[in-house]
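First, the structure itself, so that you have it in front of you.
Note that one protein chain is taken out, while the other chains of the complex remain in position.
Showing chain A:
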Amino acid sequence: MGDMTDYSPDESNKSKLGTTRRGFLSQLGVAGASLTLAPLLVRAAGDSQKGEDIAAAPAEITSVSLTINGKTQVLNLDSRVTLLDALREKLGLTGTKKGCDHGQCGACTVLADGRRINSCLTLAGMCEGAEIVTIEGLAKGEQLHPMQEAFLKHDGFQCGYCTPGQICSAVGLVKEGHAKTDAEIKELMSGNICRCGAYQNIVAAIKEVQNA
């Protein structure tokens, strides 16, 4: 039932990285001039019709300084690369998952300045200066993050594909501090779809961390 990862009653908590689809598109209105996003905006790639009407604009390369899991590195990226694809395809950080690429499933959730965002809706070029934490960055060495421990203990997953997104989202949720009841946890976790249906266990895991 859609994207609610971004739902955050606390507007003041908004970092410069918008996560709603609406937010994403309006940012493009401002910043989009320098970005080549033709396939995204014109039509979904793979739906082919006659193509002459689309200008064959060359891609731009942007140099981005990304801080991921505490490590800063400068990458020269095609300006169309999303944060999700930068993680998965350029940096080998495949813990962050791609389920829909459209901000509809939450599998790609990472933390940006402590706030949960959909990395598929975030261009890598927009992340300059942000502290990005992915699932690979939550544990301290061998010591799992309490949320990871809780997911293990409560069996908050099956196939594990939505899990990194669920865990990052859950860490963000606890930090936001808004979810007091089961119903609020469920509502605020509803941007993260788990098709395997481990929802009840996910809620149990989050409650355990909240109460710790």
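The criterion applied here is as follows: a residue touches a chain if its C-beta (ideal position, glycine included) is under 8 Å from a C-beta of that chain, and two chains touch if they have at least 3 such contacts; residues count from 1.
Everything that follows uses one rule, which is that contacts and distances are computed from a predicted model.
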Expected UniProt protein name for the omitted chain (select from "succinate dehydrogenase", "Ring-1,2-phenylacetyl-CoA epoxidase subunit PaaE", "Molybdopterin-dependent oxidoreductase" or "Putative ABC transport system ATP-binding protein") would be "Molybdopterin-dependent oxidoreductase"
If the hidden chain were put back, which of A:Ala130, A:Cys162 or A:Val209 would touch it?
-> A:Cys162
Against the chain that's been left off, what residues of chain A make contact? List them.
-> 1-4, 38-39, 42-52, 54, 56, 58-59, 78, 80-81, 85, 88-89, 92-102, 104-105, 107, 134-136, 138-139, 144, 148, 151-153, 155, 157-164, 167, 183, 185-187, 189-203
